[in-house]
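One structure, pasted below without further comment.
Only one protein chain is missing from this complex, and each of the others stays in its spot.
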Amino acid sequence: MIAEEVMQFLVLASLIITAYLSIKFKDLIACAISLGIFSFLLSLEYYILQAPDVAIAEAGIGAGLTTAIFILAIRGTERREVEE
Amino acid sequence: MRKLLIIASIAIFIAFFLYVAINPGDFGKPAGRHLVFGYPKYTDMDDYFITHGQIFSAANNIVTSIVFDFRGYDTLGEATVLFAAVMGIASVLRKLRRDEE
Partner (left out) sequence: MKMSKIVRTQSGFLYPFILIFGLYIVIHGHLTPGGGFQGGAVIATGFALVVVAYEYKDVRKWITANRLSLAEVTGLLAFIITAYLGLGSTFFRNWLANSGSIFGSRVPPGINPGNLNTGGVLPVMNLAVGLEVLGGLGVIIVYMLNYLKRGEESAG
């Protein structure tokens, strides 16, 4: 029981850290990878909360497909974020 | 002033989610009283699905039997939404190609 709560707090803290990093990075590919890690940790959190269906959907779409789509979009545009 | 408002709203948000994370409710027990979102006071539909789902749709996975059998209209709408999204993307990107040619 204690291990589960410690795991949950670790996952939630990592969620906040990756969400902050994904808006803080200037390299947009690093942002996309950080967002993928965010989705993966979110699917882990769903699995801890006993929702395996949603966990599979989140891991497939969030961590796999949107990362690929973001990388394709970054390929077509600029890689670095420019200061205005 | 604006920064203060932002910090206050973020603090309230984080405090709310920390409260929910510390008291996650009784998962797995029927009609958990400590769940923050929604008190499952009336559980007639849940009990009906749980007791009859395995017999009516002859499947072990009750989630799938609800998604595709009892609530099939929802899945039909979801499939239609996905189809409409793909159709929109195809129309946008195809128009650009025709302009170039």
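Each chain carries a letter (A and B) given by its place in the written order, and its residues are counted from 1.
Just so it is clear, a residue touches a chain if its C-beta (ideal position, glycine included) is under 8 Å from a C-beta of that chain, and two chains touch if they have at least 3 such contacts.
Treat the numbers as computed from the prediction; the structure is a model and nothing was measured.
Take chain B: the residues that touch the chain left off the picture are 54-61, 63-65, 67-69, 72-73, 75-76, 78-80, 82-83, 85-86, 89-90, 93-94, 96-97, 100. Residues of chain A that touch the chain left out of the display are 52-53, 56-57, 60-61, 64-65, 68-69, 71-73, 75-76.
Basically, only the chains that are shown with their structure count from here on.
Chain B has its Cα centroid 19 Å from the Cα centroid of chain A.
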